[in-house]
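Dumping the structure here so I can ask a few things about it.
The complex is shown incomplete by one protein chain, all other protein chains being positioned as in the whole.
Here is chain A:
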Amino acid sequence: MAPRIQSRSVSTLLPYLTSSSTSKSSSIPSLCSSSQSSRQFSVSAAQQTKLRRQMFEWLATQGSGLKHHVPGETNYLKWADGTQNNRPFPNNPNFVSESILSEELRNEVYVRVIEKKKSPRAVSVELGIDMNRIAAVVRLVELERRQREKGKSLALPYARAVHEMVPTTPLAPAGERQTYHEPINDLPVHPATGAQIFYPVPESRSFTRVDAGRVFSGAPALEKDVSDKITHPSDLAENLIQRPGAIEWVGKGDNARQVLQPADVRIPHPQLVQLARDRAAHPEERRTVAYRHAERLERQEKAEKQRLQRSQQRRAMNEETVKPQGSRFSFRIKDAVVTKESVGKDGRAPWAPGRRYGVPTNDRKRGTVKIPTRVEI
């Protein structure tokens, strides 16, 4: 809601008054005084409620500092104890205004990934930025460069102002260690771990993270000779990175699920655990440790690239698209499979392909969502 405009000030803006005056600000006051007499319907000045008065009082006194920002500092509401910190909501101590990437750091990410051809995984560890964010930054900087080339309008003063108001993570000067932007090894909490399970284990047996994962997913305990081979849960990581399909399954039908893997496998950077183990085991042989780490990283990236290629190939094999000349549409042709699962018991299941008499198509049905659920790039 805009502050109430007194009728006096409105009259100066009335078109028939301003059009007669040729943009001279000096002529306005005289017009003002003449228009005052023409107020027919209101006798008293517009009322201000108590709350309104209090608000403007607060804005003029305690809230006056919030009107403009000081570059490089956050400017949030004060807490009850009179302190100002990086928590914008005085009632919510759990929400923190976290720092954003500075312009230089963003460009550095782009340079390292695109120009120096480093892998996003390696850059993520170097700069302490999440891998998803690395990918996003590269996309955004690429887009920005394209728009600059085209000469499209940019919001540069706006960008500068936002970077002044919000905490930023600066790029460390050359030769200094970069401060981490965010934790990079976040372990998502698996819903299966929400249950409290009473699981008796003999005191003599060592019960590791691998065993705990099996218990949570309801899998039988590992055979002794298998479990003896695993000296540390991170041993599994190497194998699973190469072959992610090797994860064991339990349950049948709809209830089938993969066995919950230990945290060493599920974090985004499992290679760092192995590096830390190597470092602890061989504190003297720095070079060997670094060499082994580089080798492992290479193997990991190679496996990831291969997997991506294979899945793309498979998709291309399965789905052949046909685009008739001059058509807006391209048709995806798949081999029809007529089974109970694909077309239902009587062959008329709602998910079965083809038209069925009396059944409206999905975009005409009531209650189905018509707005798109995704946008392909």
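One rule holds for everything that comes next: a contact is a pair of C-beta atoms (placed from the backbone, for glycine too) under 8 Å apart; a residue touches a chain by one contact, two chains touch by 3 or more; residues count from 1.
Note that in this section contacts and distances are computed from a predicted model.
For the chain that does not appear here, its UniProt entry gives the protein name "Small ribosomal subunit protein uS4m", which is one of "Protein FYV10", "GPI transamidase component GAA1", "Small ribosomal subunit protein uS4m" or "Trafficking protein particle complex subunit". Although one chain is not drawn, the whole complex shows that of A:75, A:178 or A:242 it is A:75 that touches it. Note on the undisplayed chain: of the listed residues A:173, A:220, A:253 or A:358, the one touching it is A:173.
Of the listed residues A:183, A:245 or A:326, the one in contact with the hidden chain in the full complex is A:183. Looking at A:113, A:141, A:171 or A:289, the residue that reaches the missing chain in the full complex is A:141.
For chain A, the residues in touch with the chain missing from this view are 1, 12-13, 18, 23, 25, 49, 51-52, 55, 58-59, 63, 66-69, 74-77, 88-98, 100-101, 106, 130, 132-133, 135-137, 139-141, 143-144, 147, 152-159, 161-163, 165-166, 173, 182-183, 185-189, 191, 201, 203, 206-210, 212, 231-234, 262-264, 267, 269, 272-277, 280, 371-377.
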